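All protein chains but one are shown at their positions in the complex.
Should a chain be cited, it is by its letter among A, B, C and D, assigned in written order, with residues numbered from 1 in that chain.
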Amino acid sequence: MSLLSLSSPGWGGVLLMGLLMSLQVAIGGYLLGLLIGIGGAAGKLWGGPILRDLLEVYTTVVRGVPELVLILILYYAGTDAVNQLMQLLGLPAVDISGLTAGIFVIGVVQGAYSTEVLRGAILAVPPGQLEAARAYGMSPLLSLRRITFPAMLPYAIPGLSNLWLIATKDTALLAVVGFAELTLVTRQAAGTTKAFLTFFLAAGALYLMVTLVSNLIIGIIEKRARRGFARPEGAA
Amino acid sequence: MDKVDRQINADGEGNMTDKAQAIEVRDLYKRFGPLEVLKGVSLSASQGDVIALIGGSGSGKSTFLRCINMLELPTAGSVTIHGETIEMKQDGHGGLMPANRRQIQRIRTKLGMVFQSFNLWQHMTVLQNVIEVPVHVLGQPKDQAIAVAETLLRRVGLYEKRDAYPAFLSGGQQQRAAIARALAIQPLVMLFDEPTSALDPELVGEVLSVIGDLARENRTMILVTHEMKFARQVASHVIYLHGGVIEEQGPPEAIFENPQSERLKKFISSIH
Amino acid sequence: MDKVDRQINADGEGNMTDKAQAIEVRDLYKRFGPLEVLKGVSLSASQGDVIALIGGSGSGKSTFLRCINMLELPTAGSVTIHGETIEMKQDGHGGLMPANRRQIQRIRTKLGMVFQSFNLWQHMTVLQNVIEVPVHVLGQPKDQAIAVAETLLRRVGLYEKRDAYPAFLSGGQQQRAAIARALAIQPLVMLFDEPTSALDPELVGEVLSVIGDLARENRTMILVTHEMKFARQVASHVIYLHGGVIEEQGPPEAIFENPQSERLKKFISSIH
Amino acid sequence: QEVKVGVDSGPYPPFSSPDASGKWVGWEIEIMDALCAEAKLKCVLTPLAFDGLIPALTSKKIDAIMSSMSITDERKKMIDFSDKYYNTPTAVIGPKGVKFEPTAEGLKGKIIGVQVSTIHAEYAQKYFGKAVSEIKEYQTQDEANADLAAGRLDAIQADLITLDAFLKTDAGKACCELKGNVKDDPAILGSGVGVGLRKEDTAMKDKFNAAIKAIRTNGTYDTISKKYFDFNIYGK
Partner (left out) sequence: MSEVTAIPAYQAPKARSLFEPHRIFLMVLFAIILLSMAWFMRWDWIPKYQTRLLWGIWETIVMLFSTAIAGFILAVPLGLVQVTGPKPLAWLARGFCTLIRGTPLLLQLWLLYYGLGSLFAQYPEIRQSFLWPYLRQAWPYGFAALTISFAAYEGEVMRGAFAGVPKGELEAAKAYGMGRFTMFRRIWLPRAIQRTLPTLTGETVIQLKSTPLVATVTVVDVYAVISKVRQDTFLTYEPLLLLAAIYLILTGILVFSFRQLEKRIPNRGV
């Protein structure tokens, strides 16, 4: 247990820092993903044929290619490309930080998944409700904000909450670029001290805490979102 | 019946031209896949007119209403609201598509609609449903919108249910909420799709008087209904839709007491 | 009005007892939170009876129907179908709950229902909707069920739409599909919740004749409707619901021509 | 001149591992400091995934690798190496109470574990591949050790120092013992561990070679090694 104490001989502080880093990337990536997802779902449902095809390529490719490959390509090939461009322009080389790359990659990946979650949820909204919005002259944006979005939330929340939990754990991928997030520091602590069980359980507990807190918040949001929906109760 | 014939049918009424033109629908066609539902329907209404649209189930009444505000894109034809024609262009698959979304949006704010299936927003209470468009589309101050909404809800007898969600209302209550929602935007033209189907006779009377009030305010209404008595009391002009075309039209007395076409005669006789 | 009084009201009709009892509802109470919708409603019907339930919007007609097949659990009261009383027990919150799910299920197969909001299964075509219960609940062979279904669909004029999904049907077509679905199970007792609200007069006539046929086959029907003329033509007994209780009941002639209570008089007068 | 030196972000005690305050410690880290001081280079330690070290080197994210990377012909196709700075023999361990030699006959019919893509994996494939019933490849050495302790392996082949460290832990002491060193094959087992460098970076290579020679002769190398090992780690 002393291994987990917060100050130096113990690794608790390192783990907490790792958690903080993970959360930073996860929140950034998730929000970016949500933005992309909203645009993507709207584009897939209401966009022109070209946009729809492009989005289909995006969601298929990004979901299909393992995140690890994406992050390596972006981090190595991408920085190379950016720096060559900078050189051509006579500018000094930039160093894309692990954090930026991480948020970007996780955001792009999450965007592809949320596009599909949101599309499914929007399709689940009874079409009449959206028709009513249009019939009264709501602009697409307004009806998205006032009607579509709140009406589809109950259908989207489970999928979106899954994505959030996946985001918190996908940060582990950034270990390949040496980004000190929770999974990596856990492995380091465990490997150094050989106290595998202790550290893996500790990390598990930290993740679980994040989940429980998230569940609490999601629960509140979901409760609000489900107002007005008659639940299918017992199968009496 | 050929096209020219229909054309004459549609424009043949003289008594409509003395007031400003509110709606003008020309030669509307609508096809769902292989099924041609509307085969050239025209209609014109002046301000303050109440036009009743009658016809068998599945004859395309709802489709026609929905084409007027472009919820359903017509295959061919044009719609003009208060002098402004909705711009359409070919969509490349033998149909039309809107050329100018903004314009449609603007025109739609002048059109109210009560849907056959109500289409209340399930995530909002009755009151929120009613004030939604006034506040968020028309930009009215919220207090004012609430005041208007409460008056309307009182009128349709739904004041006590203003904070209930639609899923917990009876059929008739939902329909009244839908009517209040459409009235709240005070549209120039109101499209009613069977607005009394779930209402008891007393409430039907109330809706009747609402429609009368609207007409007196010089608003225009198109009303789909299966209740012939109701149509007769309220309409200034009745259109009988059959087989995708206007089979017969005229003032209510003529239609109900002296129908010309065989089809309409049969239809009227079944009211007994 | 106290309980004993109501009891007499409900049982006071002599002409129902000469045939076998089909439905017997006693003293039904139903409360939604603070709102008491039914305050002791009793009803009894013999085989072949057609009972029309009329009343204002929100008066609890649908709730009453839904309590008969236990879709809504009554707060108090009992329901007996063809001599079998549905077993209920206290749920510990001042309401009732079913004591025997099997029994309810079995009884429900004898009850057909046409919902006010149709409730067609959206993931099935019209034909699939109609054969679903015969095949998967009653265990009829599929061919036979299809044959029956097609006959029914022809009768309600929906044969061409048998392979369409409900979302693509007009309101009246959906309602007809819902009627066909309920008829396909050939129930002993049929509960109709405003089965003609979306139908044109010709189809109303058709439904009328369907109901007549059912009555001749000695099936029992309870019919909620807002169309008084329809109620009058079809019903053997009319019940007027108001304020959660039966305000008045009797044979159609008595109710419509010689209403006793002030409330009913006002209701009837608004039909004009 | 600043030199970014890449090390495996996974801990590899006693060579390189982070301590609880996040500082990297170990024999290899001290050697690195000594080399850099000798060559007058300002070295910046950069932890990365082991997989990512060579790509990072070639894409100039780092300038040198010091992460117990053996000098092999395959690797030489991609990068260059300095002279070796240590070399340890390869050994086999197994459960207590079962006697066998670390040879093909001795391992006949057994399940042997190695770390994936190491020189040991290649060696085991070549010399024991036909005799043993299965070669299981593990992502990390710790996992192989755990499986040996759990009875799912009959033997592990790895670097003597790593195995020695495992045998000194409680789990190691309880279950297993050293079975002996395997016959050397320099073609596979390589000629020791060197500093990985870019091929075109010959100046850097010269500096490291000179520095290695210098600390070997001035006694720094031995002083550091004595703190960690009680035998000659440089090898022959």
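In the analysis below, a contact is a pair of C-beta atoms (placed from the backbone, for glycine too) under 8 Å apart; a residue touches a chain by one contact, two chains touch by 3 or more.
Every value quoted in this text rests on a predicted model; they were computed, and no experiment measured them.
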Legend entry - Touch criterion as defined above, residue of C:P74, C:G112 or C:G244 at the omitted chain: C:G112
Legend entry - Residue among D:G151, D:P186 or D:G219 touching the omitted chain: D:G151
Inset, instruction - In the full complex, which bits of subunit D touch the chain not displayed? Write them out. - result: 51, 54-55, 58-59, 74-75, 77-79, 116-117, 136-139, 143, 146-147, 149-152
Legend entry - Touching residues (missing chain, whole complex) on subunit C: 66, 69, 71, 101, 105-113, 115, 117-123, 132-133, 136-137, 165, 167-168, 181-182, 185
Legend entry - Residue ranges of subunit A at the interface with the undisplayed chain: 45, 49-50, 53-54, 57, 59-61, 63-69, 72-73, 76-77, 113, 116-117, 119-120, 122-127, 130, 154-155, 157-159, 161-162, 165-166, 169, 172, 183, 196-197, 200, 203-204, 207-208, 210-212, 215, 226, 229-236
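The criterion applied here is as follows: only the chains that are shown with their structure count from here on.
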Inset, instruction - Averaged over CA atoms, how far is the centre of subunit A from the centre of subunit B? Could you give it in whole Å? - result: 45
Legend entry - Centre-of-Cα separation between subunit D and subunit B, whole angstrom: 81
Legend entry - For subunit C, residues that touch 2 or more chains besides their own: none
Legend entry - For subunit D, residues that touch 2 or more chains besides their own: none
Legend entry - subunit C partner contacts - residues on subunit B that touch it in the complex: 32, 54-58, 62-63, 116-117, 157, 168-173, 176, 194, 197-205, 226, 228, 266-267, 270-272
Inset, instruction - Using the touch rule from the top, collect the residues of subunit A that touch subunit D in their complex. - result: 8-11, 13-14, 72, 76-77, 79-80, 175-178, 180, 184, 187-192, 194, 196
Legend entry - Complex contact set, residues of subunit D against subunit A: 9-13, 17-22, 46-49, 51-52, 55-56, 59, 61, 140, 142, 146, 169, 171
